[in-house]
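All protein chains but one are shown in place.
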Amino acid sequence: MMAWIPQKALKEWRRGLPWLMRGGLWLLFLAPLLVQGYTLYLATEAALFGLAAVALSFLLGHGGIPSLGQAAFLGLGAYAVGLSLKAGLPLALGLLVAPAVAALYALLTGLLLFRTHGIFVLMLTLAFGQMVYSVAHKWNAVTGGDDGLSLQGTGLSPTLLHLGALGLLVLAVAGLRLLLQSPYGKTLEAIRQNEEKVRSLGVPAFYYKLWAYVLTGALTGLAGAGVALHRTFVSPHDLFWLTSATLMVMVLLGGSRGLFGAAFGALLYTFVQAWVSSFTELWGLFVGGLLILTVLFAREGLWPLLERKLGGGRGSA
Amino acid sequence: MALLLLTQLLNSLAFAMLLFLLALGLSLIFGVARVVNLAHGAFYMLGAYLGLVLTNALGNFWLALLLVPLGVGLLGVAVERFLLRGLHGRELEQVLLTIGLGFVIADLLRGVFGAAIRSVPPPPELSGPLFLGAFLYPKYPLFVLGLGVALFLAVRLVLARTPFGIQVRAVTADPDMASALAVPPARVSLLTFGVGTALAGLGGVVGAPLIALAPGLDAQMTLFALIVVVIGGLGRIEGAFWGALLVGVVDGFGRLFLPQAAMFLIFALMALVLALKPEGLLGRRVA
Amino acid sequence: MEALRVEKVSKAFGGILALTGIHLSVQRGERRAVIGPNGAGKSTLFKVISGELKPDQGRVFLGGREVTGLPQERVARLGLGRTFQRSSVLPELAVWENVALARQAATGQSRVFHQPLATDARVEEVLEQVGLSGRAEDPAGALSHGEKRQLEIAMALVQDPQVLLLDEPLAGLSGAERERIGQLILGLDPGITVLLVEHDLEYALRFAHRVTVLHYGQVVAEGDPEAVRENPEVQEIYVGSGGALEAPPEDASGGAGQETVLEVEGLVAGYGGMRVLNGVHLRVRRGEVVALLGRNGMGKTTLLCTLMGLVPLKGGEVRLAGKPLGHLAAHRRAELGLALVPQGRRMFDGLNVEEELRLAAWGSRGPWTVERVLEVFPRLAERRKSPSKALSGGEQQMVAIARALLRNPSLLLMDEPTEGLSPLMVRQVAEVVRTLKREGETVLLAEQNVQMALSVADRVYILEHGGIVWEGSPWEATEAVLHRYLGV
Partner (left out) sequence: MGKVNRRQLVKAGLGLAGLAVSSRFSFAIAQREEPIRIGVVLSYSGPYARLGQEITRGMELYLERVDYQAGGRRIQLLKEDEEADPAVAVRKVRKLVEQDRVHLLAGIILSSSAYGIRDYVHERQIPLVVANAAANGITRERRSPYIFRTSISAWQQHYPMGPWVARNVGKRVFLLALDYAFGKEATAAFKEGFLASGGEPVAEVYVPLGSTDYSAVISRIAAARPEAVFAVLSGSDAVIFMRQFVQFGLNRTVQLAVSGEVTDENVLEAIGDAAIGAKSGDHWVYTLNNSANREFIRAYRQKYGGVPNHFAVRGYDAMQFIVGALNDVQGDVGNKSRLLTAFKNAKIISPRGFVQIDPETNNATQHVYAREVARIDGVLTNRLIADLGVIRDPGK
């Protein structure tokens, strides 16, 4: 299907794909046959958040750029598709507009963002993210403010949405893993390891980071569009920084390197969270506790741990 | 109109001083312990609820004002000692840990105190308005204003004159060299974390009567404090002070003239500062 | 054809002038060594040329094209290759990936997205040339220190630079590695213009066509290696000034008692995987001034920092007044009576002179008080309210010494107190050390200004390649030093 991908890369990708992931993938693709209704709904949600988490994992684990503002991309994508549909544009166009808007935002903020480094980047992404949140929240005329934006009549069946979301996720993971093998991806990893050195080799690190950020933005924006179609509703709450923190939890829980971990983390988190929040309204306690435990005791995340325990893939990272 | 502007200026300044209390703690902690404490707003909430409980139990706001920061500070010390120290030098992990901690504290508070809005009356002696001829203004914000300025001067004095203050500044500048001069950086860092969280707790006690106490305030306060230090410059108390004033005034007048866009104005201010001076208005360039 | 031209470049850091009006012209294909004592401005010069630092004044031309103020990645793309003082590789990538990345950065193929990073003939060739073919698949982080240097050189070479800057490529290497990498550099393609900063003067002089000598941020001599070697001014710079040797005292043990203050046995230390010190033995007795000599990069600073507890001890033992220090933290050592006058003085940003002194005096008891220190350093009394960072180099040094004295230490560790100071200031520092000696203080003095060190020392150690290679009295030391430093 992707003729331009050299055979070697494809082989590499297959080799790196542990049985656990393959088994999981089959299950997820077959999910519409096995389960319906709410479970399928959650599975689709997990796939969409998986896409956003994978993008963050690419940015954080491989690009070394800590972002606590991913909710902005998600929200921009969601509003973009919602408003496009409201304006009567065809869905396909809306699905193009969403990542484009998120990428544009990434470009504009990135130009400011990468003037600083490290923890400052984290704080700035957070601040910019909250800025988008406050705009979405207050700009009633366009976003519907606190009342949100209802999407009507997208006519997408849950099965189609699920397969679409999952397909996107798989494409994103495959594409990003290939990208990480390419000179661009390796250079990005090199910048994370030693930016000064890479710059002294003649690489304009600023632009490499910027493009990684823009790419992440586009992917997350696409995920956001998916979430909007999936829920048929866009709420400014999704832009609040807790969503960014949640994505961070998903990534760290699964493991920030190798991208599989992030997808796994999103799946795990979505189901556990849905389950826990039926029992108690104190689920922040649960998310927070999980975050603390992960940081203290499972630095690599659960996916590498699982892989080692169960055998199979030889180091997917 | 002039009266309106004056009233709003005082309002803004009072809120600015509350922000200063928070930003000061955040800034001190970052300077010495190198931790961006995103649980800061949660410590604020903790202080506010403890203040409420103590004020009711002891029947004395002033005693609560004294005891609560102590308690919150002790908790801060414990957090530094048992959770953060093991992650020394790993900024990202520390930040994530404080995020988690913030969620946990906020949710525990909700579990214990419920989600109802609590409003704490100011102490009787500061209740109600002050009449200045035709001009009428509540006493409590004036108290907050005075407290903030006094604290700013006091902290400056402490940092400038006392051995502990000089040690704090030395550790901020060069922890290794400080330790070669017999200053124990770990202990200074621990104490500073305690002082920083105590300031957040104090902010909670002081802030509760000024603005109400409701779930979700923790994230809001953390964010405000963060914006203030980003604008003012991280790790400098002057930065926290002037940054808080700037944010307070922009927020206050923004609310007055463009209520819907107030928060957006603050972020725009921040983006502007960053574009022109990434290290903050009074910040030093960070390598 | 001029490959590199530096015109009237100046650069200051706070109150300290690192470069003042440097001129440099390097012809295509030339081998140029830039030498000079520590703090002379060599690294700053390299940073200015490579674009890492912007000069305050002056211009830099690369192959006739002005590159002043361009970001370093642009300068690199214009043909400037560079290795760093501390080896700097990409630890998580494979060795060949390091080189291939460098290659593609130079050929502009880094922006390829759709196919994996691949090796090519040139990459293989360079790996072969530097002798890393066998380790191509290993992650760079797993290489030994010497191999990392080789890799770094390979990364520079594969870019086919017009001009190559090598910043102390032999620093911190052991004998065999030194030999291997020395040969590698000597064997570089004669078409590449090479600038070398190296403290191993013998090697530098052997390598270079021409030599530039920097001192106090200025070019003090330039010429072919022989002329520079014979230049008395250069010899003076290296051996230093600061006063004549005193006549040997009647009693060879001097005024020093026999009580041992510091005892170091088999000390091993380094950074990360890099071993800088490999079994150092020395002792210091009460009331003695012991000089620790050695060229730069031989581990003097590492030794003093290890003694102070700022660099972890990896082996051996250190005893202060008979008490083993083990892995005590620096502040505990300070409480036990160690004080450090650090290299580079390390003033605290934001503190003024008085605060620096009060910080040090806090909790310390003994003859040295702030008042007394200010009597000894009247200049500091005048400037007590000035921010310490804004002081001149000499004044900062006074603060650093005063700070250490205020700890009332049983042993004072002084690390390069004359670095970057004018001859007048050097003499003042020497005078201070002599005063301390008269007061009965015990001092371990690491110095590259040999003359100054010898004029105050009771005993001398020479540190080379991570170990003590010579021990003796000051009046025997000059010859040993000249031989070891300059190969004279």
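Think of it as A, B and C in the order they're written, each chain with its own count starting at 1.
We take it that a residue touches a chain if its C-beta (ideal position, glycine included) is under 8 Å from a C-beta of that chain, and two chains touch if they have at least 3 such contacts.
Since we're looking at a predicted model, the values are computed, not measured.
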Exercise for the section: Would you mind listing the shown chains in contact with the chain that isn't displayed? Expected result: A, B
Exercise for the section: Have a look at B:L67, B:A186 or B:A214 and name the one touching the chain we're not showing. Expected result: B:A214
Practice task
Return the single residue from B:G86, B:G114 or B:G146 that touches the missing chain.
Solution key: B:G114
Exercise for the section: Could you please point out the chain A residues that touch the chain left off the display? Expected result: 19, 23-24, 27, 34-39, 41-42, 45, 137-138, 140, 144-148, 150, 152, 231-233, 235, 237-238, 274, 277-278, 281-284, 310-312
Completion exercise
chain B residues touching the chain left out here are 1, 3-4, 7-8, 11, 14-15, 110, 114-119, 121-122, 127-129, 136-138, 140-141, 210-212, 214-217, 220, 252-253, 255-256, 259-260, 262-263
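Quick note on the criterion: only the chains that are shown with their structure count from here on.
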Practice task
Tell me which chains count as touching both chain A and chain B.
Solution key: C
Exercise for the section: Determine, using the mean of C-alpha atoms as each chain's centre, which chain is farthest from chain B. Expected result: C
Problem - Selected pair, greater C-beta contact count between A-C and B-C - result: A-C
Exercise for the section: Measure off the straight-line distance from the CA centroid of chain A to the CA centroid of chain B, and report it in whole Å. Expected result: 33
Exercise for the section: Indicate the whole-number Å distance between the mean C-alpha point of chain B and the mean C-alpha point of chain C. Expected result: 43
Fill in the blank from the handout: Residue set of chain C touching chain A in the complex reads 50, 52, 71-74, 76-77, 82, 84, 88-93, 97-98, 100-102, 104-106, 109-117, 155, 159
Fill in the blank from the handout: chain B partner, complex, touching residues on chain C are 308-310, 329-331, 334-335, 339-340, 342, 346, 348-351, 355, 358-360, 362-364, 403, 407
Handout entry: Touching residues on chain A, where the partner in the complex is chain C
Key = 4-6, 8-9, 12, 178-179, 181-187, 189-190, 193-194, 196-205, 208
